[in-house]
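A single protein chain has been omitted; all remaining protein chains appear in their positions.
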């Protein structure tokens, strides 16, 4: 979806402000939110792209106004409700009111290290890779209403395949509950002028990691 | 600039909500803001594209969070400060603290009708029109940091000139204090599939009004 | 979640803060001699009582009954409207676009809130809102559904994004069963939304109620 989260190339957000000696968390609740998200992910409640999609579908003014971990928390509530793990009444009451929905597993203290190791996103290939490093490709002009990882600024642009990363779970399908739908993943590099126009600094190149369905031969 | 104001084609803002029997203003102050804007425009304090640009440069989260006339009010304050008509101290004090900056004229009660008639934006042509109705054109891929009226969704797209509207003041120059810089203005129409991709409803066409510098022959 | 999902710009504290800011601004600009509060009163009064979609409705009704005027309107709307004594003058850049059984037109301003004020009065809040501005160019049928309007699948839809000082007025289709109607009566069928393209002109039965 063309949400406000897709902000690559937007102007007006101001300078990058660096905080010196930034602590890991700015409040205790931030750590709890992060840890709950990790625990629910380990439990198999939803996929990482479900979390992203839930953030993307927050109202744009909310997305921009709240802090990073507030966004996570709001997205977690959305997924909990959407997938039937908690009810509106429970969120309102602040306590469990009914039975739990079964989950594949649970993150306990003894398996925390496992729960913090990143999953692999490699999947069994469904066919040969369509492109190889050096191939010229054009990104497709797609504007799905649902989750995608092809940013707006890099659509309908001419680029070159640089790296091939194997076959990965495809976020556009995962976040719409259509399964892993494995797809080849490539790093595709673009001249900055192709993206931002002829006046762009000629030393700039930009790459995205693009799933095969985002690409067509150029 | 690629601000959040450039929202054509963005998703996630929800349904269009219609208010039945909507009043002209929802609070007295809204009418005052509108009237002040008209009065300052008539006085020659700034151009309409200066007002737009001042709104566009509000922080994106502010742009989305405040109401329409609040945005006008904030933009008016910006232009008043930027152009030296009032000072920060005056805004803070809520009263005039120093002399006024001269303005070409003043909107008084007896000339209100004139003050409410829209200005003409026709300007003396600087040369012949480069395009004529029926011509195929491609919009340029421009991403200026300043005000432009070429929306992001319609950049680097193939279209057809449909109407020619004469020579107009050019907003990109006006809003950056480079004068009227008159340019030919065209209605350019695009197939919806050119803009949003091959899956788009084939009955959709979209037009923009494009100044000549936005276009190149296709 | 509801608390976070909805921001209300019209909350009370916010409103009174804004009221104070606007009052202060008017005081400063008046004291500086830039503006005349009496002129402001007159502007507000005009928008509240004189300007409105009736101007546009008269133009549309005239076009429905006078083929020569319709032709002139579609050729040069500014000039054509200028020939009508009972309608306020319009700016130099009015364009009228005709709805037909084959084609439906819809007007939007994605970048701000450009709107044919002289013809239609102040734009409604929805026209200036993010949902309308963002969706009209991408999903006009979805927007029409929000207005309860459903067009035939084959009808061409043309969205006009008002990106310059040109202003667009939709000439809606004349409803059936109005063959003998006077201009004045026909004007009652011409809604604001029908001239933006988010609605159709009313059927006679709809105003009989």
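By written order: A, B and C. Residues from 1 in each chain.
Here is the rule we go by: a contact is a pair of C-beta atoms (placed from the backbone, for glycine too) under 8 Å apart; a residue touches a chain by one contact, two chains touch by 3 or more.
Computed from a prediction, not measured in an experiment: that's the story for all the values here.
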Which of A:137, A:185 or A:215 contacts the chain that the document leaves out: A:185
Residue of A:70, A:146 or A:176 touching the missing chain in the full complex: A:70
Which one touches the absent chain: A:6, A:135 or A:194? A:6
With the missing chain put back, which residues of chain A would touch it? List them for me. 5-11, 13-19, 22, 24-29, 31-36, 38-40, 43, 45, 48, 52, 55, 64-68, 70, 73, 76-77, 80, 85-86, 90-91, 94-96, 100, 103, 106-109, 111-112, 115-122, 149-151, 153-154, 163, 165, 168-169, 171, 185, 187, 189, 195-196, 201, 203-211
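By our rule, only the chains that are shown with their structure count from here on.
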I'd like to verify one number: the distance from the centre of chain A to the centre of chain C, where each centre is the average of its C-alpha atoms, in whole angstrom. 40
Between the Cα centroids of chain B and chain C the separation in whole angstrom comes to 17
Could you work out how far the Cα centre of chain A sits from that of chain B, in whole Å? 34
Can you pull out the residues of chain C that are in contact with at least two other chains? 7, 130, 138
Listing for chain B: what residues touch at least two other chains? 9-11, 13-14, 64-65, 196
